[in-house]
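The complex appears here minus one protein chain, its other protein chains still in place.
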Amino acid sequence: MSAPAYRLDVDRVHVWRGDRHVLKGTSFALAGGELLHIWGPNGAGKTTLLRVVCGLLRPEQGTVAWLGQSITAVRADYQAALAYASHEPALKSDLTALENLRFTVGLKRRVSLPELRETLEKAGVGACADLPTRVLSAGQRRRVAIARILAVRAPLWLLDEPYTNLDTRGAEFMSAMLEEHVDQGGCALVVAHHDLVLARPVRRLELAA
Amino acid sequence: MSVGAGSAMSLVLRRELTLSFRRPDQLLQPLVFFLIVTTLFPLALSPELSLLRDMAPGVLWVAALLASLLSMEGLFKSDAEDGTLEQLALSGQSLGVIVIAKTLAHWLVSGAALVVISPLVATGLAVPIEAFPIMMLSLAMGTLTLSWLGAIGAGLTVGLRRGSVLLSLIVLPLAMPLLIFGANATDRAIGGETAAGALYFLAALCVFTTSLAPLAATAALRITLE
Partner (left out) sequence: MWTWFYRLASPPYVYRTAAAFAPWFLLIAGIAIAYGVIDGLVFAPPDYQQGNAFRIIYVHAPAGWLSMFGYTLMAVAGAIGLIWRIKMAHAVSAAVAPIGASFTVLGLVTGSLWGRPMWGTYWAWDPRLTSELILLFLYFGVMSLRAAFEDPARGDRAAALLAIVGVVNVPIIHFSVQWWNSLHQGATVMKFEKSSMPGSMLWPLLAMFLGFMLFFGAMLCMRLRGEVLNRERQSSWVREMLRA
């Protein structure tokens, strides 16, 4: 059984924010089983690039293609196939960890509550499942966000500074999950301002300010 | 195993209602505002019952408009602030489905709630009980239309500084037709005459807005998310 041939192609993307030319013809390709580390100084456009790849931001020039098709043509299907983690954990503080997962993952695929509990357990926050996220620590919230990425089961991971607020054990867990995802044929695009230490060699793309 | 639009809409509706009821104080605020504003008029003018009855349609409707607008800002604001709006936009569901579900949920806890307490307010303004059904029907359609207009305004202004003032500035002129038809329907009901004409126009406006506003609100949200 071979993994389906995932492929993300970003071709000469230009983005201006007001007067600033933030992305100047960025291009890269990402296939299944590959991880790309995007790094660069503050203001270089890392988050902007991630939002372009998500399909939230339309570039002035350039294209993004998933499985050979432009993402603007198949937007809903493309977004169903990706899991995005922003710099903030993006959780509703009034909802419990479990409810947070249910209301986001539940939009992407049919999922049962016991399964979500298991994923939270795997991420080390099983005990927090029924607590409103406002009482969780920053590290715990980050782990809930990781659990969401895991629960969605999407082939393309787009992660913006996923190691924020994680302790050593948490960082090891994140790295282990990344490796597992990529080993199973998924693609991952990781924005991080620090080095990524993984068992496999990591491809890097540097964005200049 | 993907999720259909219907299940997605009901899931988002549940999300919104769960969130709303976790903050009961925020639920009550527009309703209390509605009560307070309607109290201002007898204090400012006169408690004479015939005068109150004459101005009741206007006072009710303006107060309902302002109270609804007050809560409209919250439609997308909280989600935009904690980053969950992006998660919804990237859920693989059509953004329109999400906007419709959020707006309907918002109307249920604000506009519909206003309709339910309107008899209380109307009694204070000497409105005869026979006029209540028409008044409540017109308020229901009017607040629904306003929720759609407010969704467009909220989509355009979420994240802007002084967004709430701008939201009112944008929505109120667009809301004038519904105010005209709704207040007139209530007025005629109070006078014991048939309100059919005004109600038909209000209903037409409601249907028109319900069919087109989701498109505009979704487009507005996409512009904001960029």
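Brief remarks on what is shown
Order of writing sets the labels: A and B. Residues in every chain begin at 1.
The rule is simple: a residue touches a chain if its C-beta (ideal position, glycine included) is under 8 Å from a C-beta of that chain, and two chains touch if they have at least 3 such contacts.
Since the model is a prediction, treat every value here as computed from it, not as a measurement.
The chain omitted from view is touched by exactly one of A:R17, A:R134, A:R169 or A:R200, namely A:R17.
Note on the undisplayed chain: of the listed residues B:A5, B:L51 or B:L172, the one touching it is B:L172. Here the missing chain is touched by one residue of B:L31, B:A189 or B:L205, and it is B:L205. Listed residues B:M55, B:I180 or B:A203: the one in touch with the omitted chain is B:I180.
Interface with the hidden chain, as seen from chain A, comprises residues 16-19.
Residue-level contact of chain B with the missing chain is found at 152, 156-157, 160-163, 166, 169-170, 172-174, 176-177, 180-181, 184, 201, 205, 208, 212, 216, 219-220, 223-224, 226.
As a convention for this text, only the chains that are shown with their structure count from here on.
Between the CA-based centres of chain A and chain B the separation comes to 36 Å, rounded to the whole angstrom.
Only residues 1-3, 7-8, 11-12, 14-15, 18-19, 22-23, 78-79, 82-84, 86-94, 225-226 of chain B touch chain A when the two sit together in their complex. The touching residues of chain A, when paired with chain B in their complex, are 54-58, 76-77, 79-82, 84, 86, 88-95, 99, 103-104, 106-110.
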